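Structure below; questions to follow.
Note that this is a trimmed complex: some chains were dropped, and none of the rest were shifted.
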Amino acid sequence: MIDAAQPTPLISARGLTKSFGAVRALRGVGLDILPGQVHGLVGANGAGKSTFLNMLAGVVTPDGGELLVDGRPTVVSSPRHAADLGFAFIYQELALVPEFSAIDNMTIGVRPTTFLGLGDARRRKAIAREVAARLDLRFPLDKPVRDLSIAERGLVAIGRALVGDARFVSMDEPTASLSDVECERLFDIVRELTASGVAVAYVSHRLDEIEELCDAVTVFKDGQVVASHERGGYTRDDLVLGITGARDVRETVESPDAPVSRDAEVVLSVRGLARGPRVHDVSFDLRRGEILGLAGVVGAGRTETLRLIFGAERPVVGEMTLGGAPYRPRSVADAIGRGVALVPEERRSQALVMDESVLVNTKMGGWRSARAVSWLPFVADGRARATARTMVERLGIKTGSINSAVRTLSGGNQQKVVFARWLSRDVGIMLLDEPTRGVDVGARRQIWATAEEFAAAGGAVVVVCSELEELAVCHRVVVMVEGRTVGEIAGPGVTEADMLEAIYTQERTSS
Amino acid sequence: GCSGTPGTGSTDDGDGSLTVGIVSYDTTTLAAKAETDAAKSAMEAEGWEVVTQDPKGDAAQANTICTQFITRQVDVIVISVFDTTQMAQCMTGAASASIPVFYLAGSLQDGVAGAISTTVAPPINEYMIDQIKDLPKLKILAMTLQPGAPCRAREADLDEKLEAAGLSDKIEKHEVVVPGQVTDAQNATAAWLQANPESEGSDLVIWACFADPAMGAYAALQQAGRQVPIYTWDFSAQVVEPLRNGSLAAVLAIDSAGEGAQIVQLIKDHQAGGEPQEVDAATTVVTPDNLDEFLADHPEFAS
Amino acid sequence: MTLTESPQASPELPTRSLAARIGRRTAAILGRYGALIALGVLLVIFSFASPYFLTIPNLLQVLNQSALGAIVAGGLTLVLASGQFDLSIGYMASLAGIIVTILMLQGVPIPVAIVIALLAGVIVGVVNGFLVTVLQVNALVATLGTGSALIGVNYFISGGTPQPVSTQFPEFLQIAIGSWLGIPKPVFYMAGALLILWIVLNKTDFGRNLRATGGNVEAAKLAGVRTGGVTTAAFVIAALFASITGVLLASSIGSGQPTGGDNYTLSSFAAAFLGSTVLREGQFHIVGTLVGVVTVAVGFNGLALVGVPSFVQFLFQGILLIAAVAFSSIGRRLSRE
């Protein structure tokens, strides 16, 4: 199929297979990555995109098949070997050393030029600063990265792949934690890279990015390549069909039919909330049946705001009322006791015990309600299992059984387990922080549907989502800039353009 | 080590052969090791079977070992250094299995079939007080070890004798830390030497209730280039040089080979239906003056 | 739109050879049952090596010998399962032994003395929990610190000397010395203690919360588990069981020893880690800890019966520990590939 006019591929995969125990992550993957091109990889959660890229990185060794680099059969034996081949990687999971500064993180892999690397620090600093300038990084480069926000950390991880002169750069969901400004900057860099002949592999669940950026697109499904497209030679529906195997999945989010009545009961009211360097003055009201969006750029203080409402942090200033009564949660347990739930930003580190089962993760924190006799501390496992099974069914969680470890689930299904936890408990308000990050189109739709259902059933939802167009599900959107709520946009039908305009008008006036 | 042949029955075949289980104290403690070694070889010379186990100074472990000996139905149990107040489980078990228990370096208490006492506090304490009682600016650093029964007895005897000599106010005590006793004594001595600089011209004396802290003190003296007489117990090869150069003023030599013969005799007497008895181990106070003579009599120490 | 066949997508399943599959299965078994197999092998070897080994009295003796260690290690297992460490448990056992005997010698009735000794342990446990959960001191450091401080406390209150109670209080000795139905009393205490701990860890909501905390403390907290309270409770339970052991130890040796229980720290860690390789994958659990304690005790007993010099026991314990854990880790990895 390879066109004679095309240059020889930098990387060719032929029939790559890989199994993890019983999970067959790749079953015969073949594709070509050409120099000077952006090659998009799309597919549902667990389709095998990251596994494929990890083979190029020397992190995963293939069980079978062949990998050609510059036309020569190659087994990438270690990340170091990959670096020697001129491959650079932005990994899906942020891989940074928390105590190291941005400079040190970006230059960990840089080989020393002096004996034992003595006196090499200046050179490293220069290299890192150059990359920082390219990425237009505006945060201190010598602070430990653990003090940076998740988005800033994402930028550091991107910076690391730009250090050194790679021939091939792999980007596994690089925009998952970025907002639009940074995304644009990243796209510019990708275009610069390809212009100079570098090959780029680009993974994303945001299909418009794929359409905008990629010269070629390969669609993965269940560890196999089901379709390959050239730029302009496909429609959005083709991609969605390839990814999900179904035509009827709507990728765009639908707006609610009508706004929530102004008369609806205010279930949560927040006034002048402030804490630390990120939240300065946050005020809004949340009504019963409402999905309220919090829009803002990365670092606007949305995550921190949700954590304050959830009692994970205590506000320094400000007042809240819940169902009309004063609300000042002393702890997370306290907030949950009053019916507030949070689906946190990073599900692996903040929401799940990866090695534990679906059952255990669903019941986590709620075992008390599974007691056989309420005044005795013993749990009735049968009751807990029944709850978990009901939830698996109701949310359509794809899992072998409720006893499978959540590690074996795809990202979207893992996220649904977190929803299952709250839906199986008695909560009235759900705080959703980036609920669809790293989740494929199919699962994303289901997650929004779950949120809508919850609100329609008399709950209320506050949602933070950096993909602004998804906030179209909201009845109303509150705009946050630099730790302050600056206004709100009434829905339904809030558009991305509305929000961007609100954010940037405010930013300009405030700075 | 031990030469007990696996599988050999402990059945008391006739009157001659016995199986003896020795609960040693801690093989890194020199005196205790010398005693158990001597006891073992003396018993083996009698044709008895001997099993030795080392609890490393841990009383709980010592009881476990003893209980194991009881399970194994040895004829006699010998316990080194520990005393009955630390061996309740052992003593109860042995009593109900009618196995006699002997103490090496212990004392005769309820339920004990025989004991050899190595506390022998008076010889060194008396010798030391005799040497120092007329010193005008006397200061004594005493290295004590409360958990060890012999050490406690030696300290009590010293307190009593100093009191009698009117020297109670001259003593300063340092409780050594075990394990790590050598370095601990070294550091404590070094600090004490700082607190008593040479320029003050005090008459310094060090007393250590067993050899290890004495060796630590000796190391500190060498480091500081000072000369302070040390009085202690447990003669062994390592004290020969310090004795010869006068750093050690007196060391009590316990005749451990003799202890071997003594314990065999105690066991034989008991088997013959004799009453429980306590005997003192034979001792010599070795000083720089009689060192060569002593070594000539005891060639096993000449290295 | 071009829907092209992907180049050379190999359609057939990646079949593994039978040998490879058998190897993988064997590895998986070794990983799961390695420690149990080791225990079995030891039992067989010692049965042949010594005629005294496989006798009821000796096996009871092995259990008796395991008993106190198993009680401390069982408590420690809860702390480990909550994702923390406790290096001070051995010193707590010593503390309880000294307190109970000193109080008895001062005329306090035995039951009251025991309760006070256990309370003292609980207080240390609360301190550990406070340091770790409220002051957020790393558990290793915090308990290294309390452990070190306890050495001092133990010396201080005992004056460094053993507190003998065997003559005056024979009824105190009756607590740990002697048998019921021919079985040494400590074995009953061990069975009771481990049963309680097993139920707490596996069958109560507290146990579930504890394991969630150990699995991912951040996630547990955001799911509504009061992780601080749970962790503190684990420290307190471990302290309580260590103190119980200390009292039993004092009863069985007839005196309170200022350093009597110190060794339990290392031996419990060894047992719990050994046990973490039993059946479950690297998780700490009560049954595993029991297997760990018993395996070490069997080795110790068998070697002593055979008449091996005692240094061999240390070699044995070290090598057993490394081998069991290494086997389990290799087995697990191979079986995953």
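In this document, chain identifiers A, B and C correspond to the written order of the chains, with residue numbering beginning at 1 in each.
Simple rule for what comes next: a contact is a pair of C-beta atoms (placed from the backbone, for glycine too) under 8 Å apart; a residue touches a chain by one contact, two chains touch by 3 or more.
Values in this document were obtained by computation on a predicted structure and should not be read as measured data.
Novice: The viewer shows one copy per protein chain type. What formula describes the complete set of copies?
Specialist: Summing over the structure file, the composition is A x1, B x1, C x2.
Keep in mind that, in the parts below, only the chains that are shown with their structure count from here on.
Novice: Going by CA means, which chain is nearest the middle of everything shown?
Specialist: Located nearest the centre of all protein C-alpha atoms is chain C.
Novice: Please report how many Å separate the Cα centroid of chain A from that of chain C, as a whole number.
Specialist: Here the centre of chain C sits 41 Å away from the centre of chain A.
Novice: Can you give the whole-Å distance between the Cα centres of chain A and chain B?
Specialist: Roughly 71 Å, centre to centre.
Novice: Can you list the chain A residues touching chain C in their complex?
Specialist: 1-2, 12, 14-15, 17, 19-21, 24, 27-32, 63-65, 218, 224-230, 233-235, 238, 310, 312, 331-333, 336-337, 342, 344, 349-356, 360, 363-368, 370-371, 377-379, 421
Novice: Which chain C residues qualify as touching chain B in the complex?
Specialist: Residues in contact with chain B: 49-52, 55, 57-58, 61, 64-65, 68, 155, 159-162, 164-167, 173, 176-178, 249, 251-255, 257-261, 263, 300-301, 304-311.
Novice: In their complex, what parts of chain B are in touch with chain C?
Specialist: Contacts found on chain B: 1-7, 9, 27, 51-56, 58-61, 63-65, 67-68, 71-73, 84-89, 91-93, 110, 145-147, 152, 175.
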